[in-house]
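For this view, one protein chain was removed and the others were kept in their places.
Take a look at chain A:
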Amino acid sequence: MDRFLFLTFDGLSRGAVYAAFALALVLIWRAARIVNFAQGAMAVATAYVAYSVADATGSYWIGFLVAVVAGLLLGAGVERVVMRFVDHSSPLNGVVVALGLVLIIQGVLGMIYGNEFRPAAAPFSRDAFEIGGVALLSRYDLFVFGAVGAVVVLLTLLFTRTPTGLRMRAAAFAPDVSRLLGVPVGGMLTLGWALAAAVGSLAGMLVIPTELGLHPTAMDIVFISAFTAAVLGGLDSPIGAVLGGLIVGLLLSYISGYLGATVAPMAVLALLVVVLLSRPDGLFARSKARTA
């Protein structure tokens, strides 16, 4: 029973990171109808920058802030310089360009930082403290829950309570009509990419210290888990992404706890295949409202 509880909390903590990363994928999907396969590589690039800054300044938190700001800039840059010029008549084009970006980013990171794992320090202890005699949660887990929770709340407020959020939603759903109403659609698209990449960077900063450390491919498995989470949630739904992230986190935690850690990566892929075959619109798909 203790083991089950431990795995549950561990799963929720991982799942929170997947949720944030899936949220980043959903943000771009909603804004641009592209699955940003470069999200993981982009997050790793900003994490390298963040740890360089943290090493130079001696402050993890300055590095953390730099990661988020670098994410904003990188996201905006990728949209303005690359994605804007991709012909979107076939969805495959955006995918191929994103995969090309992955290769470029991972190659450049390898040239600059080397292709070996570098230690990435966590800002809080990862040793679990005891609650009622059972070691369940570490300070770092609490930090992860707090950070992801804050992201979810801030994004919800942005999209539902602010004029900019309304503009972003309208621009995504009906670009031509939005232009006629004075919405700068191109700017909203750039903002969507910037926000998504910043959320992705934050998720990267949260997950990298819990894995093997910094490496150009450090986010590859995380990306697959988060992508599965996003698909599980229907790709279109922020709430779906969060729930999907938690579900995937829990499943992986139970599988690696009871069946062995080596099974987990295969289990993610198996889950992705099952979801795509059985519920391609996700668990929380709403009826297709839009026909035109």
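Here, a residue touches a chain if its C-beta (ideal position, glycine included) is under 8 Å from a C-beta of that chain, and two chains touch if they have at least 3 such contacts; residues count from 1.
Assume contacts and distances are computed from a predicted model.
*Asks:* Which of the following is the UniProt-recorded protein name of the chain this complex doesn't show: "Aspartyl/glutamyl-tRNA(Asn/Gln) amidotransferase subunit C", "Heavy metal translocating P-type ATPase", "ANTAR domain-containing protein" or "ABC transporter ATP-binding protein"?
*Replies:* So the chain that does not appear here would be "ABC transporter ATP-binding protein", according to UniProt.
*Asks:* Out of A:Ser138, A:Ser178, A:Ser201 or A:Ser256, point to the residue that touches the absent chain in the complete complex.
*Replies:* Within the whole complex, the residue contacting the unshown chain is A:Ser178.
*Asks:* Check the options A:Pro119, A:Gly132 or A:Pro163 and report the residue that touches the missing chain.
*Replies:* Final answer for the missing-chain contact: A:Pro163.
*Asks:* Across the whole complex, list the residues on chain A that are touched by the chain not included here.
*Replies:* 163, 166-167, 169-170, 173-174, 176-185, 289-290, 292
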